[in-house]
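As you look at this complex, bear in mind that one protein chain is not there, while each of the others sits in place.
Labels for the chains are A and B, by order of writing; each one numbers its residues from 1.
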Amino acid sequence: MHGSTRKSGIDRMALVSNTEQVDRIAEKLVEAEKIKGRSLWRDSMDRFLRNKAAVGAMIVLFLVVLFTIIGPYFAQWSNEEIDWDRMGNLAKVGAPSIENGHYFGLDTNSRDLYARTIQGIRTSLLVGVIGAVVAVVIGTLYGAVSGFVGGRIDNLMMRAVDILIAIPYMFVIILLMVIFERSFFMLFVGIGIVGWLDMSRIVRGQTLSLKNREFVEAAHAGGVGWFTIITRHIVPNLLGVVVVYATLLVPAMILTESFISFLGLGVQEPNTSLGALISEGAGTILYGTMWQLGFPLFFFLVIIISLFFIGDGLRDALDPKDR
Amino acid sequence: MTKMPRILFAGLLSTTMLTTAAFAAVVPAGTQLAEDQTFTYRVLDEHSSVDPQVVEDVSGSEIVRDLFEGLYNQDADGNLVPGVALSHTSNDDKTVFTFKLRPDAKWSNGDPVTAGDFVYAWQRLVDPELASPYQWFGEIMSIENVAEIIAGEKPITDLGVTAVDDTTLEVRLTSSLPHFPLMTTHASTFPSPEAVIAEFGADWTKPENIVSNGAYVLTEHKPNERSVRERNPMYWDNANTVIDKVVALVINDENVAFQRYEAGELDRTEIPSGQYPELKVSHPDEATVFPRLCSYYYNVNLRENGPEELKDARVRQALSLAIDRDIIVEKVTAGGQFPAYTFTPEATAGFSVPDVEAANMTQAERDAAAKALMAEAGYPDGFDAQLIYNTSEGHKKIAIAVSQMWKQKLGVNVELANQEWKTFLETRGNGDFDIARAGWCGDYNEASTFLDLVDSGSGYNDSAYNNPMVDDLLMQAKSADDRGPIYTKIEQIIADEVPIIPIYHYAGNYMLDTDLGGWPVNNVEQNWYSKDLYKIAE
Partner (left out) sequence: MLRYIARRLLVAVPTLLVLIIIAFFLMQTAPGGPFTSERPLPPQVLANIEARYGLDQPLLKQLWTYLVNIVTQLDFGPSYQYKDRSVNDIIAAGFPVTLTYGSISFLVASLVGIGLGVLAAIRHNTLLDYIAVGATFSAQALPNFVMAPILIFVFTLQLGWLPGGGWNDGQWQYLVMPVIALSTSYMASIARITRASMLEVMNSNFIRTARAKGLPDSAIIWRHALKPTLMPVVSYLGPAFVGMITGSVIIDIYFSTGGIGRGYVNSALNRDYSVMLGLTILYGALTILFNLVVDVIYAWLDPKIRY
């Protein structure tokens, strides 16, 4: 119809010049801004939570931690008290039993394995997780910078790593022990100083590959500073392998701790760790005291398996290509 | 601190009455010997050397005793029997000894063993150029000019040993040592082949070069794995040697060693710690324990910098009383050891353990006395202290048990600190401790080898115990005719003052295969010779 066009044009004009309606539109626009955009991290978190195995593993790990907190309330013996009556006859009377209060049986020194395992899990989880985190952080940054910068600085940094790998670790530990006396903190230092070396090499290798990719080139072209490129572009793409290696590091650290204890630096008696318990238990399997190895090894296995699923879940969640 | 020449006194070991019969394997009549006369045993660690003048560890000495032969050997009961020497005479002062050597002793390359070989060896022992860790043994032997030679002031040819002729060896001492012949069973005094050493230098002990005068020669050596020695046909008593081949396997872990023993790969291994009660029942003919000449004890730091609480003798007595030694030897170490309330072991020749009060009380009585003493000293609620020991499962077990006893009974909170071996030695040697674990084995079979440790001048007095009265008594004992009462007095003082807390006296323990015969269980120094062993047919 002839009149409609003219009318819509006048109507449109009328819309725009109608301030009330403009206000309403403006309000709606402001509200639209408040709706947050979904970040990639949020995406990852969602995907992780959807991974049943990973969530299951987190729950299991949480239960283990809960066990270490609540477990002591059920313990009838402390972790250092010797059961004098049952001593010297462990194969026969040292087995796990509910009646005599030794739920996990007795350890090689006739002390309650239940209380000691709880305390050992606590120590080992702390050592393993914190140690791995420290190694990951230092190793990743060091390796990424070295690989990215390349050239002479890469050479220098990696030769330094070569030297550090080859230095007799035992002397460093002995020295630490002599200068600083044994303490829990020193144990972390002792483990932390070597944990990051292998990680840095792996990260550097990956970085050497990644830095030639197009998106890095693009970031360069866009004028992004090199440190930001490393932290915002390279590291997130490394995380898959880093996370998996980190979950491998935790049990390795737990076992390294028992080696350090041999040198006198580690956890001191009567405190113990899973590594020490496993080590003691392994020596006595011949003599009919299987539980001494069984219980600590069981928890060690649970921790390893949970960490694997969590690590795998994280890797899946963080992989930017896995859609 | 230089060691003063010691004057050793005879115990029951008479040094002048030696038979001249050949002593080797004493095989009971009617025993059928096995076809394969190979003896395989386990050693904990690789030995340091098989050079007689250099060897310093037990596993090395075992090998050296088979490869070389000194003036005298020991029989199964620890008595002296002829080796290269047939007999000896001495002057009235006991400062000059003349040894008559047998004319038929030979090196494995056919050369005769002469007195000159002993002169060479003993000069070599104290030669600063060789720098043997056992130079100080020469000083114990009190040979003329030893100290000056070690200090480099006189040449080694000035040493007080002379080869009067090929079969006569003369030794001149600087002090009277009736026991001098006892020392000739020690590996450091064994002869060495001058020509071979001149030719090969430091490589002379390799199997392809070595020449020895004992019942065996070294045929194979794989470091940290095994060493093999085989019959030396040139040995003067070879006809009486039964075992053809001896294999020493280095197995560091005692449980693995036990498994291999069970699998038949070994004839002898140590009983894994704590397993003796079970094995006594399951393997009654194989699990063997016997007394040893060693003591296990804790040093208490009595230096200025030591803990205040431990300076009070009552506190130390309380600590000693509160230890239930029966539990320790029966349940913790469980290896046939002997609870110790005094320092010197019962097994020492010519020594009888003095009767101290603590030994006769029940543990309940000891605990009560301990509590009373602590209260009297002003520590009814206990105190804190630190106990150091070198890393080892065994030491750890004992330390855990003792610390728990102290905590439960006296409220003494002991922090346990293990250190690796060298750090531990430094820490203990420097007196940087409260309480430190220690062990001592006798150098010879007489009580002074233990009691000299509490002499304030002794370099091994880690507690830094200083009691002039004890020093005096020790001095008297050296020249007294009847040392028994003096030793008893010293032990009584030790029990009262507790500079060291004795825990137990060692027992040697082995799993010995039933087909192995001749093991010298009565020799407390455990100087064993493969030539005295034999394998029975099964």
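Please note the rule applied: a residue touches a chain if its C-beta (ideal position, glycine included) is under 8 Å from a C-beta of that chain, and two chains touch if they have at least 3 such contacts.
Note that the coordinates shown come from a computational prediction; the quantities given were computed from them, not determined experimentally.
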Omitted-chain contact residue, chosen from B:77, B:253 or B:326: B:253
Residue of A:41, A:171 or A:227 in touch with the missing chain, whole complex considered: A:171
Contact with the hidden chain (one of B:158, B:199, B:262 or B:496): B:262
Hidden-chain contact residue, picked from the options A:58, A:93 or A:208: A:208
Contact footprint on subunit A, counting only the chain that is left out: 150, 155, 158-159, 162-163, 165-168, 170-172, 174-175, 178, 197-198, 201-202, 204-206, 208-209, 212, 240-241, 243-245, 247-248, 251, 255, 278-279, 282-283, 285-286, 293, 297, 300-301, 304-305, 308, 312, 315-316, 319, 321-322
Footprint left on subunit B by the chain that the document does not show: 1-3, 46, 48-51, 54, 56, 128-131, 133, 135-136, 139, 147, 150-152, 202, 205-206, 222-226, 249-253, 255-256, 259-260, 262-263, 265, 420-423, 425-427, 429, 459-460
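By definition in this document, only the chains that are shown with their structure count from here on.
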Intercentroid distance (Cα basis), subunit B paired with subunit A, Å: 52
Residues on subunit A engaged by subunit B in the complex (per definition of touch): 80-82, 84, 87-89, 91, 108-111, 174, 177-178, 182, 261-264, 268-270, 280, 283-284, 286-287
Interfacial residue positions of subunit B with respect to subunit A in the complex: 253, 255, 258-259, 272, 274-275, 277-278, 327, 330-332, 334, 391, 393, 396-397, 399-401, 403-404, 408, 415-420, 423
